[in-house]
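The complex appears here without one of its protein chains, the remainder shown in place.
Order of writing sets the labels: A, B and C. Residues in every chain begin at 1.
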Amino acid sequence: MKIKILTFAQTRTQLGFDEKDFECHAGETPREILRRLAPQFDPGKTIRVAVNQEYADWDQPVGNASELALIPPVSGG
Amino acid sequence: MKIKILTFAQTRTQLGFDEKDFECHAGETPREILRRLAPQFDPGKTIRVAVNQEYADWDQPVGNASELALIPPVSGG
Amino acid sequence: MKTHIAFTRAPIVPPAATTTAREIGAVLEFSGVVRESENGQKIPGLRYEAYEPMARTQLEKICAELSAKHACEEIWFIHRLDFVPVGEASLFIRINARHRGPALALMAELIDRLKADVPVWKISDVLH
Partner (left out) sequence: MKTHIAFTRAPIVPPAATTTAREIGAVLEFSGVVRESENGQKIPGLRYEAYEPMARTQLEKICAELSAKHACEEIWFIHRLDFVPVGEASLFIRINARHRGPALALMAELIDRLKADVPVWKISDVLH
């Protein structure tokens, strides 16, 4: 299956793309997918992940989700 | 000396005037002045008095103040 | 801190928003609107009266006191008097501040103080 990976703000700069389709399987977690996509990238404690537009767990399998977004600390307003 | 007595909202209805010049002397308190002006009127606990546009004590002499106002519970906004 | 206090007998027109100070990050506006029922009765509106000079003095003191606690730059306060029909504003307050926290705190306390200490009255003779 393919998942669309979206980046914003500094994660876009760190990863060098704003969206990318990436081959993965349902049992993979966001952390595992990111590790394969960008081995040097460490989300640390501040970058959250959203799966299908909901905040999700880095270590929970993505299932049949179609979208995975990296959410650095937000600063709207 | 003369002091101007002002009434508002229900105190105007109770006293039957909205402003009145009244003869008094500096040693009199608002309570004493009101008692002479309207013996039947009891400010109770809810009606405040303002002397020269500042909240004042019912039992503090008015001194050379020129204005005494009865302030029933306020309800602006 | 600048304070603009006005009483008007005409419908309230919010003054032009002048965020001339380029350090203003928060503009908070409150309109108090007359609701169609008062104490469970349908009303056409409310009638307000004020002891204007004292109300103005009290408001200036209250604004000075509150802005010492909550850093705000400018306050506009307009209270309408006489008859105010349902659906129209009897009160308008605008607060300009660097940050939202002090603006929100000052707004809440200013309205509380208005309703406790400022000689303005809602007259109920139109209720019946």
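Here is the rule we go by: a residue touches a chain if its C-beta (ideal position, glycine included) is under 8 Å from a C-beta of that chain, and two chains touch if they have at least 3 such contacts.
On a predicted model such as this, the values are computed, not experimentally measured, just so you know.
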Q. Which visible chains touch the chain that is not shown?
A. A, C
**Q.** Hidden-chain contact residue, picked from the options C:54, C:75, C:107 or C:120
**A.** C:107
Q. Residues on subunit C that touch the omitted chain in the whole complex?
A. 17, 19, 22-37, 86-87, 89, 98, 100, 104, 107-108, 111
**Q.** On subunit A, residues whose C-beta touches the chain left out of the figure
**A.** 6, 8-9, 50, 53-55, 69, 71-72, 74-77
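What we mean here is this: only the chains that are shown with their structure count from here on.
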Q: With chain centres taken as the means of their Cα atoms, state the distance from subunit A to subunit B in Å.
A: 72
Q: Just give me the whole-number Å value for how far the CA centre of subunit A lies from that of subunit C.
A: 48
**Q.** subunit B residues counted as touching two or more neighbouring chains
**A.** none
Q) Which subunit C residues touch at least two other chains? A) none
